[in-house]
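Note that one protein chain of the assembly has been removed; the remaining protein chains are unaltered in position.
Chain nomenclature is as follows: A, B and C, assigned in order of appearance, with residue numbering initiated at 1 for each chain independently.
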Amino acid sequence: MPTKKMTVGWIGAGRMGYEMAGRLARGGADVLVWNRTKAKAEPLQKYGAKVADDVSELAARDIVFCMVSTWKDVKEVVTNLLARGKSKPKMLIECSSISLEGSAELREMLDKKGIQYLAAPVSGNAKVIKAGKLTFVCSGPKKAFDLARPFLDSIAVNSSYVGEGELSRIVKICHNVFLGVVTQSLAEITILAQKAGVPRHAFLEFMNQSVMGSTFSRYKTPAFVNLDFKVTFTPHLLRKDMDLGLDAGRKFEVPMPLASATRDLIQSMIGQGWTEQDFATLLLQQAEASGLKLKPENMEVGDGLS
Amino acid sequence: MPTKKMTVGWIGAGRMGYEMAGRLARGGADVLVWNRTKAKAEPLQKYGAKVADDVSELAARDIVFCMVSTWKDVKEVVTNLLARGKSKPKMLIECSSISLEGSAELREMLDKKGIQYLAAPVSGNAKVIKAGKLTFVCSGPKKAFDLARPFLDSIAVNSSYVGEGELSRIVKICHNVFLGVVTQSLAEITILAQKAGVPRHAFLEFMNQSVMGSTFSRYKTPAFVNLDFKVTFTPHLLRKDMDLGLDAGRKFEVPMPLASATRDLIQSMIGQGWTEQDFATLLLQQAEASGLKLKPENMEVGDGLS
Amino acid sequence: MPTKKMTVGWIGAGRMGYEMAGRLARGGADVLVWNRTKAKAEPLQKYGAKVADDVSELAARDIVFCMVSTWKDVKEVVTNLLARGKSKPKMLIECSSISLEGSAELREMLDKKGIQYLAAPVSGNAKVIKAGKLTFVCSGPKKAFDLARPFLDSIAVNSSYVGEGELSRIVKICHNVFLGVVTQSLAEITILAQKAGVPRHAFLEFMNQSVMGSTFSRYKTPAFVNLDFKVTFTPHLLRKDMDLGLDAGRKFEVPMPLASATRDLIQSMIGQGWTEQDFATLLLQQAEASGLKLKPENMEVGDGLS
Partner (left out) sequence: MPTKKMTVGWIGAGRMGYEMAGRLARGGADVLVWNRTKAKAEPLQKYGAKVADDVSELAARDIVFCMVSTWKDVKEVVTNLLARGKSKPKMLIECSSISLEGSAELREMLDKKGIQYLAAPVSGNAKVIKAGKLTFVCSGPKKAFDLARPFLDSIAVNSSYVGEGELSRIVKICHNVFLGVVTQSLAEITILAQKAGVPRHAFLEFMNQSVMGSTFSRYKTPAFVNLDFKVTFTPHLLRKDMDLGLDAGRKFEVPMPLASATRDLIQSMIGQGWTEQDFATLLLQQAEASGLKLKPENMEVGDGLS
């Protein structure tokens, strides 16, 4: 339960940010939300949140969370947040998926102003947040993490502290590299099982219940079974994260044969024109490479979240 | 809860079989156990199980489970089970990790005698069983599965029916291929995170809690963190299953690039002499390829089971 | 120059066999040719060869060459060759692309009859033979190789002796694995160069002249430049040889990551329906994976043979 005395500012009420701020407000925190399109933030009032007209209003809050899209957005909103200069938050918690370089630049910017900075990217999507299964990975001063902990706990099921500086950014990249590899491997074995005679829903039901099953494998199951590839994460974004992972591999001299092979398969998928749907179309590419034309199984399968 | 009227025979009281039979007996089933070395089965008496001197005594049971090592063992014990010919079980449930070909030969053998046959390999190890997280994947006549269900439920948290014949065997192979790929990918990203500055226990704690975490990733964590590679599954056995998977891929014309790459990395590990410990020494090979000498972190980390 | 005193029988006047027998006859050897369809062999008479009605007529020859399609064909014609039993050749030289197992079975069959056996597969195609660039790789008794040498020299530019038994068969498989890998790598870099702005003919002209150029890279150039994929070797045949190579890798515990990756790419090509043209359509698959639609450059480029 968040400490009553501290006030919170929240920047960004997109798909993810909306759900996160909502959980925080419902948990009893005093939250002031700002979003570029104010209307998107307004429904949060039903959970007790307040909505700001200008981001600079959040400067008077103790802790400000930021959950937007790109490093460019982060830089702009944080600059605007601190523009007036009359007040400033004690701490900024940045949750967007930004690069190590961006994160380090932000840290420098905040250090100069004496604002604590916690880099805190997440594992999960909007549905995962709703289901109470989001997790944070945090880096920065340990003191900042300890202070933020009650608020993090109000949003997510778990928060891991991995060390100083921007270490949480590299962990998030590792996480996404793993996500790419796991999805491609699932595509390989799902198509193999299907060609051997096992329906995809039966195969994945077993895998999900087995020791290998994960929240991720469960919530990707409807896509694999019924071929609903409404985008959650685009092939281009996944390729970007695989490349960040491989760049880190170069820098730290870590060969990553499975990451490399997966990266090239994602590139092939993009080259063949699968760019607008979810990255889980890796299944479709795998099927074509196996001489198989997939059809939806039209089975009701759970996603493990709802 | 198993139907009271049906009696059960259990062949095999090795590490896995002992735990499975134990759960069945504690669940109230009438179980008669046979094991080559009788002494290993005797402690099961404390759960209410009876212990047979000769496997043929089990022929009078309604359902006989078989959990031994290899197809050679299965063939021998089933032959001995049916040798006297005075009585025979209604159903045999075979849980060992045997090939499609062995499974099909067994089906033919049992069909001739009018004995129903359920192929039912499992996901998990002895600790997983104890923790109540074992799962079955079953194939054969649907009727046989339905009949067996109460007994399966007494042993495992979940049982999936995937179709006729030996389909469950290919599913088990797919499961083990995935296990190999996931382990290698975890090795790649764990070493990358470590070289970037994140301790292995901190990295894996986050991964385990994230949407990508699985029962498997959790129970491999102590090995990755503290470098305890006491064997659970040998590199040679994993290589065998990868090869079975790749053979199935050839037969069904499914290219499996990640499985192939992982298979070759396992072969490299064997070539370099890592053969007597757990296959999770893939982590050590990855570390050496990254110019890193690993040390145990000597951290108490959970395995998600106990 | 072949020894005058020894007489030669030649089985098989297909695309390769015709050219090989032709070179032998033109070189002055006394050659009696048999082919299932006699008409195909008859034009060889213009080089001084004689043509047999029945394969058993060749039993009276000192050395019999065999150049047919499959192990099944080899077994049948050699059986027929020796069926009458009145006479038998001193040596059989088998040049078809057959497996180690077939070759070993043939050796046993011939050993029993006291006939020397040289396993002698080749590197090249019909055009390569015409251009005088064929090579043999031979295994069996060294004495047999020495005796055969003048005849081999009359057909090919070089003959290598690699040892006893069926060793030449494994060497031929290695050769074809290399051919697959080299073709895929050439496809990757040719498409990269093209997307960067270098026409395929200009790129390949340089590669062919560079230290990396080979007879093979030169004779594949017209296919890569002008997209003429008239079959010389089908994707299915190449996949078969890659699989034989990977099987040997398993047997001898040699991981072959590039061979494995290439094998899976060939499977993908087959899965996507490229099966009836030359395996060099790997270039087309690479182009599609790179978002590129290839057009013939319609340039006259040499093949290094004519």
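FYI, contacts are C-beta pairs under 8 Å (C-beta built on N, C-alpha and C of every residue); 3 or more make two chains touch, one makes a residue touch a chain.
Just so it is clear, the structure is predicted and the values come from calculations on it, not from any experiment.
Summary of contacts with the chain left out: across C:80, C:99 or C:215, the touching residue is C:215. Within the whole complex, the absent chain has one touching residue among C:60, C:104, C:126 or C:198, and that is C:198. Among C:259, C:283 or C:301, only C:259 touches the chain left out of the display. For chain A, the residues touching the absent chain in the complete assembly are 243, 249-250, 253-257, 260-261, 263-265, 267-268, 270-271. Interface with the hidden chain, as seen from chain B, comprises residues 257, 261, 267-268, 270-273, 288-292.
Although one chain is not drawn, its touching partners on chain C can still be listed: residues 123-124, 128, 133, 135, 137, 157-158, 160-165, 167, 170-171, 174-175, 177-179, 181-182, 184-186, 188-193, 195-199, 202-203, 205-207, 209-217, 219, 245, 248-249, 252-259, 261-262, 265, 286, 289-291.
FYI, only the chains that are shown with their structure count from here on.
Separation between the centroids of chain A and chain C, computed from CA atoms only, is 55 Å. Inter-chain spacing, taken between the CA centroids of chain A and chain B, is 34 Å. Our note on geometry: chain B versus chain C, Cα centroid distance of 46 Å, whole angstroms.
Contact of a single residue of chain C with at least two other chains is seen at positions 257, 261, 267-268, 270-271.
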